[in-house]
Structures are given as C-alpha cells and as structure tokens.
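Heads up, one of the protein chains got dropped from this complex, but the rest are sitting where they should.
Then we have chain A:
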Amino acid sequence: MIDRTIFESLQSKIDEEAAVRDELHEIVQTLARNGRSTTAILSRAHSTPSDQLKPVLDEATREILAQKEQVTRLKALADKHPFYKYNAVWTRELQNLVSSIEICAWLGGLEEYKCNDSASFLTIEEVGKFLDIPVNLKEQDVFHLTIEEYLLALISMIEELSRLAVNSVTLGDYARPVQIGNFIKDLFAGFQLLNLKNDILRKRSDGIKYSVKKVEDVVYDLSLRKLIPKGNDAA
C-alpha cells in the first residue's frame, strides 16, 4: 500500500524550494542588470586616457554602490537558508561585482576602501568590508564571499587588465602596460602557489598565463622601441 501523503509532502517541499529560488532570482536579476551597466561604464576605461578617468570612476562607483544595495538585500534573504544550498543562484553575479570592484580600485577608484595605499587591489577582507558581508566563513552557515568566488573575480580582473594593456598603448599611455605587467605577474605567481584540482578554478586560472603573455608582448614591443618612460617601469 502506498502512502499518498509521502508524495504530497514531497510536492510541498519542491514548491517551497521553488518559491525561495524565485525570490532570490528576482534580486539576482536586479544585481545582474546593475552589473551590466557597471561593466559598460568601466569598459570606457579602454578608451579614456588615465588623466581623464575620474568621472568614469565616479560613475562606476555609483553603480557599484547600487549593486552593493542589492547584495545587502540578497544577504538578508539568503541568511535565512543554508548558504551552499542556493549559492549557485548568485555566485556568478557576485563574482562579476567583485571583479568590477577590483578593476575600479586598480584604476584608482574606491580609494577610501583600501587599507593600504600602495596596494593596487583589495584583499578579500577589504572587499568584504566594502560590501559589508563576511568572507570565507568556515563555521557559520550564513551568506558570505567564498575564497573561490574571490579568486575567480581576480582572474576576470586579470583578463580585463590584459586587454587594457593593449588599449593603453593605443591611447598613447606607454607606462600603464608596464604597471599592468608587474601587477598581473605578481598575481600569476600567487595563483601558481595554489594546488588546484580539476574544477572551475583550475580551468579559469589556466588562462592567466595567456593574459600574462599578452601583456608581456606589449611591454616587449614598447621596450624594443624604447617607448617606455624612464623611472616608470616599477610603479
């Protein structure tokens, strides 16, 4: 004899979960929409000389702060549920946001959120402080930014910067490719410390070497033609 109530309660479980998912999706969609305009604004950096970058960064910061509000909403809702159960719903958009934050910071924006002036990127703790979310939680089961998400965001940043190296030259800025080269080589060295298994992080970080090579080629071309301004190659 089959107990029908077993299937009824399964159905209500499925429905409950679907309702949670829908609610999260709604926030994530707003986050994604804001994210697209952040990316669009930041991509203007590829065609804006660095001394005129300020308005672009200010505009990007406004969009990023709008995204931050969505993250706050997301956190409030996600905190009610097991973190890893629904993490897949927002992880992509959160990564995009973190990589926008990093790019914006590298270009000179978000000054007030960097603890250390000389550092050109935000550590995971600084990103967490900026977004007002915990990072890398091991005991508590609440919303946070994971190490994997942060690292994937850095990889996106590296890819974007390698493109910027090429475009800086077109803008007549011969110092920036060298800066970018030094920075992403440092990050590349960091990534090489990781023991990666066959997962998404491994796949994405395999691509870093191509970004590094792309920038090295630019720097090589410039140095061959003695175009790199003196005293600037270490900045």
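Keep this in mind: a residue touches a chain if its C-beta (ideal position, glycine included) is under 8 Å from a C-beta of that chain, and two chains touch if they have at least 3 such contacts; residues count from 1.
The definition used in the following text is that contacts and distances are computed from a predicted model.
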| item | value |
| --- | --- |
| Identity of the absent chain, which is to be given by its UniProt protein name, from "Large ribosomal subunit protein uL14m", "Signal peptidase complex catalytic subunit SEC11", "Translin family-domain-containing protein" or "Ubiquitin-conjugating enzyme E2 1" | "Translin family-domain-containing protein" |
| Of A:Thr30, A:Thr72 or A:Thr123, the residue in touch with the unshown chain | A:Thr123 |
| Chain A, residues in touch with the chain not shown (by the definition above) | 1-4, 6-7, 9-11, 13-14, 17-18, 21-22, 25, 82-85, 118-120, 123-124, 136-142, 147-148, 151, 182-183, 186-187, 189-191, 193-197, 201, 223, 226-228, 230, 233-235 |
